[in-house]
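Notes to accompany the following structure.
Note that one protein chain is taken out, while the other chains of the complex remain in position.
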Amino acid sequence: MYELENAQAARRRKIVNVIMWVVLLVLFIAFIFPFIMALINAFKANTDINRFPLALIGPRKGFITSNFPTAMEKMNFWGVFGNSVIITVSATVLTLLFSGMCAFVVTRNNWVACRLIFALMIASMVIPFQVLMIPIVSIYGGTLNVLNHRLTLILMHTGFSVSMATFMYSGAIKTNIPLELEEAALIDGCTRWQTYWKVVYPLLGPTTATVAIIDAMAFWNDYLLPSLVLTNKPLYTIPIATQIFYGSMGGSDMGCVLAALILAMLPILILYLVMQKYIVEGVTSGAVKG
Amino acid sequence: MKRNTMSYKIRQYLMFAGPATILFCGVVVIPLVYGFYLTFTSWDGISKSKPFVGITNYIAAFGDGAFWVAMGRTLIYSAIAVILVNVMAFLLAYMVTRGIKGQNFFRAGFFIPNLIGGIVLGYVWKFVFNSAFVAIGENLNIGFLKNSWLGTPSGAMACMIIVAVWQYAGYMMLIYVAGFMSVSKSLIEAAQIDGCTQSQATWKVIVPLMRSSFVQCIFLTITRCFMVYDVNLTLTEGGPFNSSVMAAMHVYRTAFTEHAYGTGQAEALILFIVCAIVGVTQVYIGRKGEVSA
Partner (left out) sequence: MKKFITAIATVTAAALAVTPVMAATDLTVFNSKSEIQTQFEEEAPVYSEAAGVNMEVAMSNDPVITHMGTRYASNNPYVLSMVDAKDIYSLTPEHGIDLADTKAAADTDYAIEIDGKVAALPFCIEARGIMYNKTAIEDITGEEFNPADYATLDAFKELLDKLVDGGMDAPVAIMKEDWSLAAHYLAQWVEEQEDPEAYVEQLVAGEGDIINNEKFNSLMDTFDVLMEYNYAKDAAVNADRNKSEDMLAWGDVAFMFGGNWDWSLIVQSESDSEMGMMPVPQNTDDGTNEKLVGGGSKYFFIDSSVSEEQQQAAKDFLDWMATDPDGQDFVSNTCALASPYKSNTLDVSDPLSVSVKAFADAGNLINNYNFFPDDHITKCGATMQKYLGGEIDREELANELTEYWKGAAVIEH
């Protein structure tokens, strides 16, 4: 009787899974559709893109690959790519370090400063960037004159992203890290600093991976802040460099836009695929230890 | 070591939160204060002089009908988008954590929209709505696809919402996935041994434990939808006939296109306050009675 029920449940579960799989596939295609369009059209001439967006091969000018070298040359691809990598990697690492630490002290202590900074950080997530734009360039350009350094942008990126990262780490610490664990570490003679790095931080793996990918993406794609901070051409990042393909009046060089889009997306896509594996591993290893 | 002295607290705080606090204050708090000061000037954005004018800009902002229309529109857009994004994201997360074949592949796929930035994203979708959908409509003779949806006010709004769901569902899915996975397996097994079916286990055990994921996701979607600008600019350009101008875009136009920097800045602060109230209230309600593991 018990076994029979089990078999039935298993069969039902199987059917549900097949239905879900189909639903997921349909949604997947819908989600991926714009990219399929981008990919197909990146290999077509502008006239074919504008007039035959669905054609796999352009009826007028045929299959072309010239959009890629053209786009790469016009945006000085390898130069801006290097800048983007330096900035994204440094800012992501700093964000992960600073916000995890900040979240730890803020979540575990009910001090005034902690509550204040946490409230400010939450509130700051809803500030329209336009409000800060002019003040930032006035202060850091006009008064301190530190614009046009990669470091300035890295620190600014970090400053902007610590609030959300702290918010996410704080949620993870609150729900996933048992207080008893920290108390045990304390009894074993760990300082708070050691407790954090040796006990807490390793358990935050999934959150770290999530924050890393989200922030890395944001830094990689950000246009507005880098365009304000880095005005010297040798310092340009990928999003600033791609601006050249957009006309200021609504007309653009779609072939190059799409080629540049694919070029800019690939590195971050690879990073995500690597990270995703880590997210899964992080969760399992955390579960085993916990 | 004494743990309740002031110097201990200060040292602890600086050691852990010092760098974050300094950077955060440097790029957010201080510029915000300066920006707040600018709302009391009649600066035009380019001039060297910034004459002090008191609260004139706030009076102008409150009297700017178009701003409040844009604000109302943003509220409606945000309300619909937040619900759809989160429903979609939760369902996706649920489906890709059941252990079905290729779930990692799906997870990657749904997240891909986040890999491109707002400006490019708007261009690609404009291309899809204007060219691809219309071409499909013409080829397959599907009436409602033949004319681009971006051509009517309600259509443009729908496009904005579709793009929001497409853009954020994968992102929020990731947070929900983390939530699903952080609920320990033993808890679920315990529930199942106690006679729960899988869906019961999901709704009665997992979901309540995922409260913080919900709080995070809803907060993030609310703030992002409120602040929408990039996609607004590149996808609809505010059109047709300014019917899709959202609050942030209106602010930007007032400050820069119309040379009323102070007024634009004042409107931006009002937008910020409204959004902060909505967001923080949501977090407060959500956090109240949070289940801690």
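Per-chain residue numbering starts at 1, and chain names A and B are given in the order in which the chains are listed.
The rule we apply is simple: contacts are C-beta pairs under 8 Å (C-beta built on N, C-alpha and C of every residue); 3 or more make two chains touch, one makes a residue touch a chain.
Owing to the predicted nature of the structure, the values given are computational and were not obtained by experimental measurement.
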> In the full complex, which of A:72, A:85 or A:137 touches the chain missing from this view?
Replying inline: A:137
> Which of these, B:86, B:103 or B:148, touches the one chain of the complex that we don't see?
Replying inline: B:148
> Any idea which of A:46, A:109 or A:163 touches the chain not displayed?
Replying inline: A:46
>> Using the document's contact rule, name the residues of subunit B that touch the chain not shown here.
In response: 15, 44-48, 130-131, 147-148, 150-151, 237-242, 252-253, 256-259, 261
> Which positions on subunit A touch the chain that was left off?
Replying inline: 45-47, 49-51, 61, 74, 86, 90, 93-94, 97, 133-134, 137-138, 140-142, 145, 147-151, 154, 193, 227-228, 231-235, 243-244, 246-255
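Note that in this section only the chains that are shown with their structure count from here on.
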> What whole-number Å value describes the gap between the mean CA coordinates of subunit A and subunit B?
Replying inline: 14
>> Quick check: in the complex, which residue numbers of subunit B touch subunit A?
In response: 9, 12-13, 15-17, 19-21, 23-24, 26-32, 34-35, 38, 45, 92, 95-96, 98, 100-102, 104, 106-120, 123-125, 127-128, 131-132, 135-136, 139, 166, 169-171, 174-175, 177-178, 181-182, 184-185, 197-198, 209, 212-213, 215-216, 219-220, 223, 226-227, 229-230, 237, 248, 251-252, 255, 261, 264-265, 268-269, 271-272, 275-276, 279-280, 283, 290, 292-293
> Which residues, counting only subunit A, touch subunit B once they are in their complex?
Replying inline: 9, 13, 17, 20-21, 23-24, 27-28, 31-35, 37-38, 41, 49-50, 52-54, 94, 97-99, 101-102, 104-106, 109, 111, 113-114, 117, 119-132, 134-136, 138-139, 155-156, 158-160, 162-164, 166-168, 171-172, 174-176, 178, 192-193, 196, 206-207, 210, 213-214, 217, 220-223, 239, 242, 246, 250, 252, 254, 257-258, 261, 264-265, 268-269, 272-273, 276-277, 279-280, 283, 287, 290
